[in-house]
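The complex appears here without one of its protein chains, the remainder shown in place.
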Amino acid sequence: MYGRNAGKLLREVACSESGHLTSFNNILFDKVIQDCSEHHLQLQSLMRKIQDQGLDIQTTRNSDHFGAVIHHLSLIRNKRCLMAYMNHRLEIIRSLRWKVGRELPEEIQQKLTQSERDYFKNHSLALESYMSELDLELTVDMVPPKDPYIQVRVLEDIGDVLLSSAQTTLLRHSVHSLRRSDAEPYISQGLMEEFLG
Amino acid sequence: MSYWEDEDPLVASTIPDVERLKRAWRNEKAAPEIFQFQAELVQRAREQVQLQEDNITVMQAEGTDDLTLSLYQMDLDRTLFLLRSYLRTRLHKIEKYMIHISKTELWDRLSEHEQGFVKRCTDAFEDHLEQSVLSHLPYGYQSILKQSISSEEDDMVPEPKLDAFVFCRSKGTIGAFQLDETGEEIVDLVEDDLYVLRYKSIKALVETGQIDLV
């Protein structure tokens, strides 16, 4: 009660690595919702008590009134925490559309509620219709462009290969100017390195 | 050292659009709130991109050398990045403040397509929160805009923080500039100097192009 569970829920967010999604905490979330209902019940019963005593609900300032105020404020605090928790998750979920694409991998799906999965789908649709109205894809070019060509030095004899431009012979220690996309697989295999200057 | 630092109206017409786009991109990225959509600039930039794409196709057909082609491609890629990143930066702000934007004069700063995007986004957002949180809360506490029925204003809507501090650079000497309403805070804005100031105090100067955010 009085916001303790809601605080726990938010601490969970604060402690998680920024930009990373944790599994939706159903148990704690439901507890906070329950807290809200409990506050509301108490609030109502205090108000009824004031009315039953024949006092004016607007002007009475007795202990019942202040008790009711505390329940009201606690309820609001819980609501704000719940919304902050949801909102924080939504920000990450939206960013996934840019980072991961339209289809979310199973391991991420599992961390979402059904409503969040629907949200992701609907939000993606909103973005897609914006892009199609604009006739411009926006999920590419996420980082500044680099020279499409790259200078590489060959580290192992690779021999004759067919690259997008033409047939090329890649011998150890030779230096070539290749398309970045052609060179990258060799670089990741350790067969070439980027050659500077 | 940049190409066209000059904002003199006489030479303003010589500032290339890509340079204007860079400025719009930078300001949009650095400001807490969304600026007026640069409709004509975006339109012109897209025309130039289209034209250059066509040129490259023609040059390829004519057998222009790889060197020249790759340089033109790089120029094109750079422009496309700026254009996309500018539009993305706006979308990000729109996503963050969609409800606030649709209820204030900020709405008019959006392009028609962005307005459509806000509507769809807001629907998805409201549906989700309605279903997951708000409908489970007691009566009187179910509004997405207000904390409770007794709130007079919409006190649950995230708004851009206009008193956030920003880094900015004055393009010309503006002189003594008043930062607050009471006139107690005055700063001397000298050409090319860098300042860290509250965004709302120099908002007008950014909008008129006298100051750039960096």
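Just so it is clear, A and B label the chains in written order, and each chain counts residues from 1 on its own.
Quick note on the criterion: a contact is a pair of C-beta atoms (placed from the backbone, for glycine too) under 8 Å apart; a residue touches a chain by one contact, two chains touch by 3 or more.
By our rule, contacts and distances are computed from a predicted model.
Student: Looking at UniProt, which of "Trafficking protein particle complex subunit", "DNA replication complex GINS protein PSF2", "Multifunctional methyltransferase subunit trm112" or "Glycosyl transferase family 28 C-terminal domain-containing protein" names the chain we cannot see?
Tutor: Missing chain, UniProt protein name: "DNA replication complex GINS protein PSF2".
Student: Looking at B:Gln48, B:Gln115, B:Gln131 or B:Gln210, which residue reaches the missing chain?
Tutor: Candidates B:Gln48, B:Gln115, B:Gln131 or B:Gln210; residue touching the omitted chain: B:Gln48.
Student: Return the single residue from B:Leu67, B:Leu162 or B:Ala204 that touches the missing chain.
Tutor: Of the listed residues, the one touching the omitted chain is B:Leu67.
Student: Just checking the interface: what residues of subunit B touch the absent partner chain?
Tutor: Here the touching residues of subunit B are 1-3, 16-19, 22, 26, 29-30, 45, 48-49, 52, 67-68, 70-72, 74-76, 78-79, 81, 85, 88-89, 91-92, 95, 163-165, 167, 179-180, 184-185, 187, 193-198, 214.
Student: Which residue numbers on subunit A touch the omitted chain?
Tutor: Its contact residues with the unshown chain are 18-19, 92, 94-95, 97-99, 142-144, 147, 149, 151, 177, 196-197.
The rule is short, and it goes like this: only the chains that are shown with their structure count from here on.
Student: Would you mind writing out the residues of subunit A in touch with subunit B in their complex?
Tutor: Residues of subunit A touching subunit B: 33, 36-37, 39-40, 72, 75-76, 79-80, 82-83, 86-87, 90-91, 94, 98, 113, 115-116, 118-119, 122-123, 125-127, 129-130, 133-134, 136, 138, 140-141, 144-145, 147-149, 165.
Student: Show me the residue ranges of subunit B that touch subunit A in the complex, using the header's touch definition.
Tutor: Spelled out, the residues of subunit B in touch with subunit A are 46, 66, 70, 73-74, 77-78, 80-81, 83-85, 87-88, 91, 95-96, 113-114, 116-117, 120-121, 123-125, 127-129, 131-133, 136-138, 141, 147-148, 150, 156, 158.
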